[in-house]
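One protein chain omitted, others in place.
Lettered A, B and C in written order, each chain numbered from 1.
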Amino acid sequence: MEFAFTDEQAMIAETARAFFTENATSERTRKAMAADGIDHALWTAFCQELGLSGIGIPENAGGAGLGLVELAIIAEAAGAQVAALPMLGSLAMAAQAIAAGGSAEQQAEWLPRLLSGEVIAGYVHDAALTADGNALTGADQFVAHGAAAQVFVVTSNTGAWIIPADAAGVTVTACTTMDQTRPYARVALSGAAAAPLADAASAIAAAHRAGFVTVAAEALGGAQAALDRTVGYAKERVQFGRVIGSFQAYKHRLADMMIEIEQARSAVYWAACAVDEGSDEAELAVHSAKSFAADTYFMCAGNMIQLHGGIGFTWEHDAHLYFKRARALQSMLGSGNWHRERIASMILGDAA
Amino acid sequence: MEFAFTDEQAMIAETARAFFTENATSERTRKAMAADGIDHALWTAFCQELGLSGIGIPENAGGAGLGLVELAIIAEAAGAQVAALPMLGSLAMAAQAIAAGGSAEQQAEWLPRLLSGEVIAGYVHDAALTADGNALTGADQFVAHGAAAQVFVVTSNTGAWIIPADAAGVTVTACTTMDQTRPYARVALSGAAAAPLADAASAIAAAHRAGFVTVAAEALGGAQAALDRTVGYAKERVQFGRVIGSFQAYKHRLADMMIEIEQARSAVYWAACAVDEGSDEAELAVHSAKSFAADTYFMCAGNMIQLHGGIGFTWEHDAHLYFKRARALQSMLGSGNWHRERIASMILGDAA
Amino acid sequence: MKLGFSRADELFRAECADWLNGQMAGEFRDIKGITKLTASPERRKEWEQQLAAHKWSCIGWPEEWGGRNASLAHQVIFAEEYARAGVPGRVNHIGIELAGPTILAFGTDAQKQRFLPDIAAGKTIFCQGFSEPGAGSDLASVRTKARLEVVSGQEEWIVNGQKIWTSLAHISDWIFVVSRSEEGSKGPKGLTFLMMEIDQPGIEIRGITQINGDAEFNETFFTDARCPADSLIGAPGEGWKIAMGLLAFERGVSTLGQQMGFRNELDEIIAAAKANGAASDPLIRQRIAKAEIGLNLMRYGALRMLSQTDHSKIDGAALTYKIQWASWRRALGELAMDVLGQAGEVADGAEYEWDTLPNLFLYSRADTIYGGTNQIQRNLIAERGLGMPREPRGDV
Partner (left out) sequence: MKLGFSRADELFRAECADWLNGQMAGEFRDIKGITKLTASPERRKEWEQQLAAHKWSCIGWPEEWGGRNASLAHQVIFAEEYARAGVPGRVNHIGIELAGPTILAFGTDAQKQRFLPDIAAGKTIFCQGFSEPGAGSDLASVRTKARLEVVSGQEEWIVNGQKIWTSLAHISDWIFVVSRSEEGSKGPKGLTFLMMEIDQPGIEIRGITQINGDAEFNETFFTDARCPADSLIGAPGEGWKIAMGLLAFERGVSTLGQQMGFRNELDEIIAAAKANGAASDPLIRQRIAKAEIGLNLMRYGALRMLSQTDHSKIDGAALTYKIQWASWRRALGELAMDVLGQAGEVADGAEYEWDTLPNLFLYSRADTIYGGTNQIQRNLIAERGLGMPREPRGDV
């Protein structure tokens, strides 16, 4: 029992933080926002130079081993910069699904290309998907970075498949999306022939757990950055002849952010650890982390705007990047209420 | 259209405020708390000397005329002192029911005695009440000041009756109650023979609307008093070499109380006025007022404790009287969620 | 205390509704339902001239200046019917609600003659120059400077500095500017209130894009900008008094029109919830009920303010109104998004432009900032409303 980073984990955190802080700049992110929402050069550098893209993927599947704790560390660092990267869909969900549920051939075919960044995958989920053999019909309106993906992992509640984006019967429509760092696409399948993953249940479980934890970790990073940047502003901005951070109401708002963030930090690493250790608490933990961290982020990003005053409401300032990402993290992969209702069902049984 | 007190209303408000401030002292209230929760001398003085007990009861029924606006004014003033009086059960609910739904004989028999304070009535409601003819079987666990009542108005969802407390088949059990200024009693009816009110529907509607508005008005008065007393404390108490009211976080907490109270004030008088004028908005308004004002009171009374620090948590200080009354007003006559769900049904239709 | 309207009032309501609905179904049907402040400014100026032509432009003003000297009840009714008919907000809101009443209260007869008829007629659009980049919430920290000079034998004010958050400056004709005219003065002293024509070489306007992608606000730069000596309202050094008087006009009848806009937004949320099934979610139901309650309490709070006989006294309802509506609307924006779900985060077209509800969500984050942040509002409430000690000014 030791709820602190190991030396190796601390090193990964430091490496990731330095990498994203230096490279995922506002300027580069805004360029990506005006295009397909991906800083492709950054993604290539992350995958090929930093060598962290294989984290969370078993070594025998071509990954770097390690687990969700390390994946969370990276997602936290990327989230702190609102980096415009396909990490969630391509690595945390699609690659995790293939690593957990794909055959050896499927893993060999796709994982090296996903981990190298050569290919970007999207994650498509449709509970109402119909499969006629492996000919899939259904749609997901909100596939993160879907228009930039060359391949999709597609899941229903019981099945999982892989299908290239240019396969017959696949229609991808890019959407103007509030969070331009992670634009959605509508992916429609109309009798599209897909390759089934060998172990669908494992693939779905792995993708969802990793997805929840990654979203939560991103939210944690974003919330902390929103606080840090606001703290910086509070020390510089003068109003009424005082730095605004000297106003107690302002201080208390910052304190409230920190109180939530510290809990979100516990939530994210509890969840990552619980999944990695196969703990009985894993389900409780991932639902807790996703709902709590996303709400924390939204609260902090909203405060970031409020506590910057007028400037925080301009396009030019980065506050809106955090705010929009925070909103997106709240609503994607199940709302906070949905996750809490899952927890209530565990405790209280299903609702009447 | 003139949403301000008339001169007469302002005078009633001033009279009531002066009366309760002078007479409903903490010392007297605490004596009542140790007994049956009623300051009997105060009730007699209110009914017989002040001459305001007939407000809201038509003149032809022996009342003073006027309406719920004036009744709300009085309840607000009594609530500001957490006065230990049977106003809610005896006047706002039982007398209103009799005035609205009783026969001329019933009105003549009961109203003069209720308005003079000679007799105290309780209001018993049991949706599941069974009536075999006029022999009633059922129970209400939470009859305000029930143990001090000599007569009960009993309602189900469709019927309304009068029955003396000492009638055969009536069992009254006093309960130790968190809010000692308004102790509950359990009133059980076991084939008890009661006199039906002539117009049950009118009686029930009048009692409930007046009950909701009275509770809301009491809550408004209590919330304002909680704020006023805390403001007084904020100007005197020194910590860290400063009056605590100079701390911005403290100031903002007071401001938040005022923001809610001002809305509660609008709610109470909107509701009272809407009922008096027979407006289409009356139902919306009474549900709004009951839920909003009670929540406001609870928030303000909680803050009253918090902003007084340790002393606010002692029996000796009056803060707990406000706090417990606030909780009682939240849970009685339907919770806030229940009232809001009623409003949701009006707007959205019934829940699926 | 009486909430109902008289029979005569109801006839007036019908008259308003008939005329407004007729306009919105006829000549001006192209602007019906516009909620974005920056949309179709030219057509909206034409609309406001049409209002003036039928004496609906400023019914609360005295008749001699283009108004109808309307009773409170009539003003309430007109504001409500205006919004109910889906008529877009006034691009000359500042002129009608703030500049006009300020000139009426503090201007000279010549100034009244010069400005009021054109404001009433929709020919002169005003914007306001209060905030500065270094002084968002701290209105008294004005650094923009004004000095009186004789130019070609005429006295003129020469203004240098920068204003920010000048809403709609890019479509306005005039701006009123609070500037520092006494060298070395500090805070609220030594300020002067000027009206300046925007179309001149010394004034440059740059749009500020907001987080919703729209550009309602501007930075306005003054570089030896000029106005004649008689553009001054009040006396030199009285600028603070005039500005505070002007801000008091913000709590006028227009709040009821604003609320009708809120009503439309809430109704759109209710319709969306019914359409997509969110209306059966008990948590959403509670929030919609709370929004409904809050909207009504704003309405009755505003009626309490307006029914006050002693207008010199700012009572509790008036002091708390700004933070009340701003907080309510921010919560409404969040409710809207939770009703819409992820669909609310996707726009219809290729442009970064948002429908009413997502736009409400984004724009409402500004509501709690402009016109005094929620924090400033709480200070005011505690200090003016409850007599708490004032926040000390520092010397940084």
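Quick note on the criterion: a contact is a pair of C-beta atoms (placed from the backbone, for glycine too) under 8 Å apart; a residue touches a chain by one contact, two chains touch by 3 or more.
Here the structure is a predicted model, which is why all the values come from computation and not from measurement.
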- Displayed partners of the chain not shown (whole complex): A, B, C
- Across B:Phe212, B:Phe247 or B:Phe292, the one contacting the chain not displayed is B:Phe247
- Give the residue, chosen from A:Gln96, A:Thr214 or A:Ser246, that touches the chain omitted from the document. A:Ser246
- Query: On subunit A, what residues meet the omitted chain?
  - Reply: 1-6, 9, 69, 227, 231, 234-235, 243, 245-246, 248, 250-252, 254-256, 258-259, 261-263, 265-267, 269-270, 273-274, 277, 279, 281, 284-285, 288, 291-292, 337, 340-341, 343-344, 347-349, 351-352
- Task: Can you list, in ascending order, the subunit B residues touching the missing chain?
- Result: 141-142, 175-180, 184, 238-243, 246-247, 249-250, 302, 305-306, 309-316, 319-320, 323-324, 327-328, 331-332, 335, 337
- Note on the structure: Note that subunit C touches the absent chain at residues 281-283, 286
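To be clear about the criterion, only the chains that are shown with their structure count from here on.
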- Message: Using Cα averages as centroids, what's the distance between subunit A and subunit B in whole Å?
- Response: 52
- Query: What are the residues of subunit B that contact at least two other chains?
  - Reply: 248, 251-252
- Any chance you could list the residues of subunit C touching two or more other chains? 375, 378, 391
